[in-house]
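A single protein chain has been removed from this complex, and every other one stays in its place.
Each chain gets a letter, A and B, in the order it is written, and its residues are counted from 1.
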Amino acid sequence: MTSPLMEDAGLLPPSRRISLLRLLARDPSAMVALVWIFVLALVLVANVWFLQAYSVRVDLKLRNAPPFTLDNGWIYYLGADSLGRSMIARLAAAAGPSLGVAFAAVGFSLVCGAILGLVAGWMSGPVGTLILRVADMIQGFPTFLLALVVLYIFGPSVVNLVIVLGITRMPAYVRVARAEVLEIRERLFIDASRVLGASPWWMVRQHVLPIVAPTLLTIASVNLAMVMLIESGLSFIGLGIQPPAASWGLMVAQGRGYLSNAWWLACFPGLAIMFTTIAFNLLSSWFRMATDPQQRWRLEL
Amino acid sequence: MRVTTEPDQPVLSIQDLRVSFHSSSGRIHALNGVSFDLKHNEVLALLGESGSGKSVTAAAVMGLIDQPPGSIDSGRILLNGRDLLRIAPGERRQLCGEEVALIFQDALAALNPVFPVGWQIAEVFRVHGRLSRSDAQREAVRLLSAVGIPAAEQRAKEFPHQFSGGMRQRVMIAMAMALKPRIVIADEPTTALDVTVQAQIIETLKALRVETAASFILITHDLGVVAEMADRVVVMYGGRVVEVADVYTLFSDPQHPYTRGLLAAQPRLDSEGSELVPIPGSPPSPAALPSGCAFRPRCPLAQEVCAASVPPLARTANTSLSACHFPGTPT
Partner (left out) sequence: MSFTYVLRRVAQSIAALLALMVVVFVLVRATGSPVNLYLPLDAPQALRDEMTIKLGLDQPIYVQFWNWLVDAVQLDLGMSLWQGRPAIDVVLSALPNTLMLGLVVLTISSLLAILIGSLAAFRPNGHFDRFAGLVSLAGASIPDFWLALMGILLFAVTLGWLPTSGSGDIRYWVLPVTVMVMRPLGTLVQVVRGSMISALAAPYVKTARAKGAPERRVIFVHALRNGLLPAITVAGDLAAQLAGGVTVVEVVFGWPGIGKLMIDAILNRDFAVLQAGILCVAAVIVTLNILVDIAYAAIDPRIQIQR
């Protein structure tokens, strides 16, 4: 936004502190995204409360019941699947595993990636180079294929799923954390701390983390949507979340065979995935703007 | 479309130009009623500190102000009698390079790093539809050697990062002079260079002025450059013109307190042992100009009337123009 001309005119906006909530309110798309997330939270609660029962209740009379009619009661407003189970209930039941895996994987890659990056940057000898090279290799390889092969070798349990998804996303965090550490290591205040007898861990916590944290969190927010898409793809293939647990991706796969006569079986779970990933993406854009001093003014206007 | 002008008619006349920019911290008033004329074959220096609006003036003349966030609020820019602010954009664009040219300050940033230097000079010809590709390239080489770059044929194929600072500035000069424009605006042509190279560039510009009979607007904050090259000087402060004088009069009998302050702050070889007197305070931010005269907070002569009204640019006893309620008063 600044051009040399404007600098000549003395134009440098002052920074101001505005509460996070108000920044959020200035961005309408982020607000919409937040509403959806809130809806999902409600759905999760409803699931635990009473919807769970409906998601396993088989009613063959209502097999492939069509949506958008209240004839069978509100619980069947989005139709029923091939076993007569309420779509609303099943979507709700699948929300938990889908979201849970996404958050767990992102959390895992954030924490481990940050630690590995910090280590790689601090001990920039052969250890550091090795970590970096491995990260490069993982990043260069097609994510889905990598996940496929590893899950085949080790079996598609939820834990393996989370670990694999986490590992494929880790290199970005490793890179960023390492770059920050390398840059900060050379600065004078680190030498000052070292002279005062501070341990490396203390220096990292005090100096490096506060600077690195916003960037890492931005990457994490972007990754949420990506991981959800990968997980749903894997579940669709059959190597993700396994039945009897539910996942939106799995539901799409189950609906695939009924495409011509019961399109809602495959359509609605996909919409659920899409709305959620859109929400995550919008929130991460907002977050990126809010934490970037150069762009923040758009939200402060 | 070259209109011949009478020798005593100004080639360029800027009249009460007001330019502002929108920003997140409000409206920035960069130019607040700038007026001056440029005569045929003269070198006019635009003198001022950063923030005074000199570069914005140049950008306004060249049509380089992005609107938004900038806006040209009022005023006229008359080139040979035609108001540049009111002609069609296509025509305006045509004039750039043909009638008016700009030499940028930072030659490294101003040249496109991925194209050879000769290509960039030749582009001026091609864009204005004057010459074929090979003829344009030949002309570019000729121009390069005219501004004093040795082995021009070879060098034309090289990239900007392969040239030294002084050479790059010469390339910019060659590019500006390509179509023999009538007006050349040089924005801080020597600021980024070291002293010996500065002298060479000044010599090059002087020679060009004689050869082409073009008029120059020399934007600078360096009094030495002004003394070397300028015929007349326009002093700018806070987005306004505060003094207009011919160069001798400016140095010997400055009228405006700001000009006096500038001259007093310069070290001189002939002032033995006297102290340097800097102007107290700092230049105003265009986002928050003082009321009345912009120089008031730093002026030793300031009175109530200075806060109440903006002093108009008026003729003083020694035929200069000065925007001060108390011109010529010793400080």
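Quick notes on this one:
FYI, contacts are C-beta pairs under 8 Å (C-beta built on N, C-alpha and C of every residue); 3 or more make two chains touch, one makes a residue touch a chain.
Small disclaimer: the values here were computed from a predicted structure and weren't measured.
The hidden chain, counted over the whole complex, makes contact with A, B. Contact with the undisplayed chain is limited, among B:67, B:112, B:154 or B:309, to B:112. Note on the undisplayed chain: of the listed residues B:10, B:70 or B:97, the one touching it is B:97. In the complete assembly, the contact with the undisplayed chain comes from A:229, out of A:40, A:229 or A:246. As for the chain not pictured, it touches subunit A at residues 3-4, 137, 140-145, 148-150, 152-154, 225-226, 229, 232-233, 236-237, 239, 249, 252, 256, 259-260, 263, 266-267, 269-270, 273-274, 277-278, 281-282.
Contact between subunit B and the absent chain runs through residues 62-64, 93-98, 101-102, 104, 106, 109-115, 123-124, 127-128, 159, 161, 175.
Keep in mind that, in the parts below, only the chains that are shown with their structure count from here on.
Put simply, the C-alpha centre of subunit A and that of subunit B have 53 angstrom between them.
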